[in-house]
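What follows is a structure written as structure tokens; I'll ask about it next.
Right, subunit A next:
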Amino acid sequence: MRILISNLSQQPIYEQIVQQIRTMILQGELQEGAPLPSIRNLAKDLQISVITTKRAYEELEREGLIVTIASKGSFVAAQNKELLKERKLRIIEEKLIEVVKESRLLGLKEEEVQTMLEILFREVL
Partner candidate 1 sequence: MEKILEINNLNKSFQDFALKDISFSLEPGYIMGFIGPNGAGKSTTIKLIMNLLKKDSGEIKIFGKDHVRYEKEIKEDIGFVYDQNHFYDNLSITDMTKILAPFYKKWDQARYLHYIEQFELPKHRLIKEFSKGMVMKYSLAVALSHQARFIIMDEPTAGLDPIIRSELLDILYEIIQDETASILFSTHITKDLDKIADYITFINRGNMVFSRPKDEILESYRVVKGDKNILTGAIRKKLIGLKEHGVGFEAMLATKDWDNSLQERVLIEPPNLEDIMIYTVREDRQNKIDS
Partner candidate 2 sequence: MILKLIRKEILIRKKFLLSVVFYGLIAILASILGGPRLIEVVYIFSIIVFTYFFITTGAEIESKKNTGVIFASLPLRKREIVTAKYITAALLPLYSLLIMTVLGFAFTTLWAGIKFIGLNDSLIALLSTWFFLGLALPIIFIFSSTTARVINYIILFTIMFGPFERYIRATQPLDWEPILWFLAVFVFLLLSWLFSVWVYQKQDL
């Protein structure tokens, strides 16, 4: 497991943690039942506040991605296949929204972006 925190980022630290763990779970890098570091241990490793890691884990629990069992620790939750797919789709959608926004800023036309996408689909393996 690998988490990298940037102190220079505009994004709050807890969000950086949530995002990275979420990605690892959704991409299957972290399998169902895999243990996560304890809140305090993660705080120590990342040199951040316990409250920050706690908040990140609480957020992940709310999203149903992890479960915390008292005195045992936190684990990757069992994932519903359909739900998982839906979540992944949502992530793609979010990223595409970014692309659309950026394109508008640059004044790119829909067709131009579509062409770009087509080329990328062929080139990126």
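Basis for inclusion: all candidates are chains of the complex that A comes from, given by their letters.
What we mean here is this: contacts are C-beta pairs under 8 Å (C-beta built on N, C-alpha and C of every residue); 3 or more make two chains touch, one makes a residue touch a chain; residues count from 1.
A quick note: this is a predicted structure, and the numbers were derived from the prediction, not measured.
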Can you tell which one of 1 or 2 makes contact with subunit A in this complex? 1
Could you list, by residue number, the parts of subunit A that touch candidate 1 in their complex? 10, 12-14, 40-41, 43-44, 47-52, 55
